[in-house]
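Incomplete set of chains, arranged as in the complex.
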Amino acid sequence: MTQVTVWNEYRHERTNPIAMDIYPNGIHTAIATQLQEEYGFSAQTATLDEAEHGLTVEVLNRTDVLIWWGHMAHDEVDDEIVNRVQARVLEGMGLIILHSGHYSKIFKKLMGTSCALKWREADEKERLWVVNPAHPIAAGIGEYIELEQEEMYGEHFDIPTPDELVFVSWFEGGEVFRSGCTYSRGQGKVFYFRPGHETYPTYHNPQIIRVIANAVNWAADGRGAQPQYGHVPVPLEQIHR
Amino acid sequence: MTQVTVWNEYRHERTNPIAMDIYPNGIHTAIATQLQEEYGFSAQTATLDEAEHGLTVEVLNRTDVLIWWGHMAHDEVDDEIVNRVQARVLEGMGLIILHSGHYSKIFKKLMGTSCALKWREADEKERLWVVNPAHPIAAGIGEYIELEQEEMYGEHFDIPTPDELVFVSWFEGGEVFRSGCTYSRGQGKVFYFRPGHETYPTYHNPQIIRVIANAVNWAADGRGAQPQYGHVPVPLEQIHR
């Protein structure tokens, strides 16, 4: 059974009345509960203020896919934990970065770019168009997902070229955004998924949860090849018969 | 000096008063003139109703980059000429497909897909956002190109995953579109560029011409490596010392 850990900095939902109202137990709990109850994953949670941010070696070792939501406290995430997460991704753990996690230390470290973008909070309609209907992350989605109100994120999004582009968002105010992007890093797979500002009920939308569940399955897959690195003193006569 | 041939089916501009008014000498002439006068390319034109559609072996052999506009008469293009163009692309000729050329025989042949899309004529605002600011085709463009009125093309656009995605369009009515897509085919380079419905003055927009000129330079570049195909009876002892 695929083991999912949903990580959240869990600050807005304890201080902002709007966020508290939408996610009374935090974004992490809302996502984990749906992944467990509706999709049958084994889902646990971890948050910034726990010891080691809840991401001990033991927790990471048994995690197949880690989901990450952070925003106002990126700087409080310990560099050692970031390095630990990166190492696990390179070993094969899947990683799903949500929304404002674009500016997290772990995403910037894995991307190598600034991960900057444009943004605006104006209760705008968003449409996430499927541009790769053959991709398993888009399974069960029609032409697009419509969110009545969301924060706008606009291009240019300073990321490396995605290995695969699954969704492109349209925003009412005139912008577009590459909203669903896949990457491989080492033996691990990474998916960036844009929606989910804390003041909107985005993670109560069944289609959004469907995409996250699809991404868990996609990111948990693979990891079977066994590369070896370093010095290899194979004698040539083993090759030349 | 880079030799450009601008091909046009040249039907709308001889029958539709709006198109005639905007492009009295045809879209091909408008583009070729600007490429020659403003960018210093050597540009000639060719049209559907000429012998061999103006694309004789001799013309194609001396063409570095072919630009293609077609819409209502795709089926009248002779299959033999299509094969001839494809062969030249695989040899290294650049090819720029404009707007409704997405449904041309040559583009479908080079893509291997239906090249279907969604469309609507509603005088909508279009914004072509640069999503790859490092790409030479976007050189000299700011954040986006805005066209006050254009035909809408929407996703899903049934093309192979582009090698590089340079522009994504936003449309007022709620759609997005991958508007600037690069491909390599054999030793040749292909660029699809969305704008240019015949009833709008899109090809009089200096930024649109700038993109086409950039694409000519990009597509004319390269072609230096010399692959060889077929049987190669190299004795192994030439390899093993």
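Should a chain be cited, it is by its letter among A and B, assigned in written order, with residues numbered from 1 in that chain.
What we mean here is this: contacts are C-beta pairs under 8 Å (C-beta built on N, C-alpha and C of every residue); 3 or more make two chains touch, one makes a residue touch a chain.
None of the values given here were measured: they were computed from a predicted structure.
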Full complex stoichiometry in copies [only 2 chains shown in place]: 4
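Going forward, only the chains that are shown with their structure count from here on.
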Copy-to-copy rotation for subunit A and subunit B - C-alpha atoms, rounded to a multiple of 5°: 180
Centroid spacing, where centroids are CA-atom means, of subunit A and subunit B in whole angstrom: 36
Subunit A partner contacts - residues on subunit B that touch it in the complex: 127, 129-133, 143, 154-157, 161, 164-165, 168-171, 174-176, 178, 240
